[in-house]
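The structure is given below, and queries will be raised subsequently.
Removed from the display is one protein chain of the complex; every other protein chain stays in position.
Chain lettering (A, B and C) follows the sequence in which the chains are written, and residue indices restart at 1 in each chain.
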Amino acid sequence: MLAVVITVAPLGFSNSYYYDVAVNAMFNAIVCVGLNLLIGYAGQISLGHAGFFALGAYGSALLTASWGLPPIAAMLISATVVGLLAFVVGRPILKLKGHYLAMATLGIGIIIHIVLKTEAKITGGPDGMSVDNFSLLGFTVMGDRMWYWVVGILLILTVWLALNLIDSPVGRALRAVHGSEVGAEVVGVDTSSYKVLVFVVSAVFASMVGSLFAHKNGFITPDIGSFMHSVELVVMVVLGGMASVFGALIGAVILTLLPQFLAVVEQYEAMILGAIMMGTMIFLPKGLLPSIVSAFKRREGGQ
Amino acid sequence: MRNLTRFGAAFVVATSVYGAAGVALAADPIKIGSILSVTGPASFLGEPEKKTLEMYVERINKDGGVQGRKVELVVYDDGGAGEKATTFTKRLIESDKVDILIGGTTTGTTMAAVPLAERGQTPFISLAGGVNIVEPVKKWVFKTPHTDRMAAEKVFSDMKKKGLTKIALISEDAGFGKSGHDQSLAVAKNFGIEIVADEVYSPKDPDVTAQLTKIKNAAGVQAVFNFGFGQGPAIVTKNFKQLGMSVPLYQSHGVASKDYIKLAGDASEGVRLPASGLVVPDQLGATDPQKPVVTAFKKDYETAFKSDVSTFAGHAYDGLQIALAAVLRAGSTDKAKVRDEIEKTSGYVGTGGLVSMSATDHMGLSPSAFHMVEIRKGDWLLSD
Amino acid sequence: MSLLKVESLSKEFGGVHAIENLTFSVEPGDIHSIIGPNGAGKTTLFNLITGVYTPSAGRVLFQDRLVSGMKPYELAALGMSRTFQNLQIFFNMKAIENVMVGHHLHLDRRFLSSLLRLPKMRRADHECRDFCAGLMEFVGLAKYLDADAASMPYGALKRLEIARALAAKPRMLLLDEPAAGLNATESREIDEVIKKVASTGVTVVLVEHDMKMVMGISDYITALDYGRKLAEGTPAEVRANPEVVAAYLGAHA
Partner (left out) sequence: MFAAFLQYLFSGLTSGAIYALAGLGFAIIYNSSHVINFAQGEFIMIGGMATATMVAAGLPLPLAIALSMLASMMVGVALEKFAIEPARNSDVVTIIIITIGASIFLRGAAQILWDKEFHSLPAFSGETPIGVFGATLMPQSLWVFGVSGAVIVALWWFFNRTMFGKAMLGTSHNRLAAQLVGVGVKKVLLASFALSALLGAVGGVVVTPITFTNYEAGIMLGLKGFSAAVLGGLGNGGGAIVGGLIVGIAEALASGYLSSAYKDAIAFIIILFVLFFMPNGLFGKRGTDRV
């Protein structure tokens, strides 16, 4: 179904601005599907994932620009480094729970942001740096239309992998960690390793999308690693629906498009955005998609 | 969280003023697109820029437009984020099909938009300070404000005149301050000035006495130069006074607005900074060509908005004037022709100074555009 | 050879001894009950045996192997599984998935196989589902196969925990008050389930307040009070022990 939507949507796109917004929405969707494995399924929070996203972006930008590596290699190396970093910090911080974990991940994200901002000789500082096009085997991805199809395929792939994972021994173990850590432990689930695993996986997702984003956008600033961006990602997941692959996807798409629509309300935009966030969470506490689905089920059951 | 408020915080400003409703226009309007940081940390730059553009577009249309064509303005708020600036610039070029781009409140948002303007072959007049916007020259990109390098040079030449050769830098570690800091380091030795201490602070730090104490204890500091905007410089100024530091304090053009004096209060007495004639219209010489322009602009702005004029508003005014003059000369909104005409801008008297552009200079301001002012009794005093 | 040996085990919480110098052993194949009044330290003992807590002193041997200090998941791999007094159900999952998590140790747990869901993996998952459905029937939960755990009644959840613990194919099963909060009929059903489990050769260690049930099904009983061993023996011996009676009546000698 997703494939159909992705194929049909461009019929409504009259120019490349629409493709651009759609590509950004799909970028966010991929990050959120990954992040949802951590937040929605394994029940762990992270307020620092924008940091991993930014590391991927800067990793690719630097490795291609100053070392002349091919973009795909730069992307994989960055993702590996980010994965290792997530592994190293994940061990100690994932012992923390709830708000303490939120604080620790937030700290990690902010430290990454500060480093990117401060090491101006390498990163260009707060004013940002430019990035080359993405090319693979002599084939260059250019223009919003081509990006649309590439990212669309990646999104479908991501959703497929995520759905696979959830309905598998590893996925069930992750969800069990959310349900009850001690309950999972006593039947043989090494909960701390699984928490680290899903943290690393979601960080790698963020890093790879960061790399692609850098190439596509052609210009990056350290703000993509800011605390605000981390919060945005979490809001997308929670608003769309935790523990629902399509929920996270829908959340990402809606929150990417919403500002483009809210553009017409001028200074009331922030108030409306805040009100929408509050309203959704009050009336649909499980997020858009799961709440709608269960309401649907209830109605069917009632008849 | 701030990003969320700006999260595309897009202001489509429906300022397009079509004469009487329903009256068919003789020609298509001239479409000007603008990305500005109306919210976020640079909002007190973006906000006056937006208000200025709106006010003058409305006035021009009331007066019959340009060559009988109305001017239509589309503004989007990028919240100071480069990534939002990219998307909105694309929207302006691709979807709104604007003829000219004005904007980019900060160097970061400008640089994010530059590749799109180049690719979309749309003339782009930036309102940001970074020297890298026009160096190296980019075919479609121009800018109106003085560069941070010019500000640093102006300050250093003033120091040199006063025999101050060993100085300390304290700068904000965000875009404006960081870029100014780097330019200061680059040009200092041309003036025989040695930077003996170099400290930074975050834009929202409540107290910077720690950094200033380090500067105070550095050997031989003869003056302190602060690069930043917003409330930071006011806190620096207050803390400077608190520590009883007696060397001269210099600020950058980033604080050339009355708000700075209001916030820093008595502590700002004696602070020197480079600023355009706009802040001291009455003190300009009677023969100064800028005098009538800045006096009129100041009056317009202050009557319309009941608040003190800022130099940032002036950058927007200059950008609009240069763009529309180029359209007038080109006789059409053909993008290539307009671009050529902007590059031929010569002898334009703006709020920032005398502008004469060329193929190698896409800003066109000479160093004389800056005046050195000193704060005396809570007001600006021209002092060069 | 005893399956489980607890030797001089102690656990302190801020100076208070919850378990003090406790020694006993569990023989393979037995239903071994731990009884005692509220606060006697029964649940703490379970937590010590299963690795949820680390002992302050003493040691635990499982199949003659020193296991104190090991993590619960490591003990599960050695064949120890348990249920909880305060339910530890995965309420975010379906009932059958709860049981399937219990089978975790016997499945392909490699990340890549899970991510790609290769045919082999899919087959194994299918078999796992059938096996777990069988366990749910075994404990009397056949009608909840497709239910969400969150929608099930309390009594059913108690049994779901047993099914989950059994899915790990344990050699020893520790049940912490399986009949608490159940009505008489449900208690009897649980009773039957425990007996059935024991008849398959699984050693059962039981903490239970329902004396009728304990006396009816236990092979051996250890009675605790204030963290210490009060008495042990067959149900008849323990019932006849005056100290046990006194402890339950609250009149300490």
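The criterion applied here is as follows: a residue touches a chain if its C-beta (ideal position, glycine included) is under 8 Å from a C-beta of that chain, and two chains touch if they have at least 3 such contacts.
Every value quoted in this text rests on a predicted model; they were computed, and no experiment measured them.
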{"item": "Listed residues B:G68, B:G244 or B:G347, member touching the removed chain", "value": "B:G244"}
{"item": "Omitted-chain contact residue, chosen from A:F213, A:F227 or A:F246", "value": "A:F227"}
{"item": "Contact footprint on chain A, counting only the chain that is left out", "value": "39, 45, 92-93, 95-100, 102-104, 107-108, 110-111, 114-115, 118, 182, 227, 231, 234-235, 238-239, 242, 267-278, 281-282, 285-286"}
{"item": "Positions on chain B where the hidden chain makes contact", "value": "1-2, 4-5, 39-41, 43-44, 47, 173, 199-202, 204-211, 213-214, 217, 230-231, 234-235, 238, 241-244, 259, 262-263, 265-267, 307"}
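Criterion: only the chains that are shown with their structure count from here on.
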{"item": "Most distant chain from chain A, judged by the mean position of its C-alpha atoms", "value": "C"}
{"item": "Sites on chain B at which at least two other chains make contact", "value": "none"}
{"item": "Per-residue overlap in chain C, given as positions that touch at least 2 other chains", "value": "none"}
{"item": "Residues of chain A defined as touching chain B within the complex", "value": "14-18, 20-21, 24, 117-118, 120, 125-128, 130, 144, 217-221, 223-224, 226-229, 231-232, 235, 255-256, 258-260, 262-264, 266-267, 269-270, 273-274"}
{"item": "In the complex with chain A, residue positions of chain C that touch it", "value": "50-52, 71-73, 75-77, 80-82, 84, 88-93, 97-98, 100-102, 104-105, 107-111, 113-117, 121, 125, 128, 149, 161, 164-165, 167-168"}
{"item": "Chain C partner contacts - residues on chain A that touch it in the complex", "value": "43, 161, 164-165, 167-173, 175-176, 178-180, 182-191, 197, 243"}
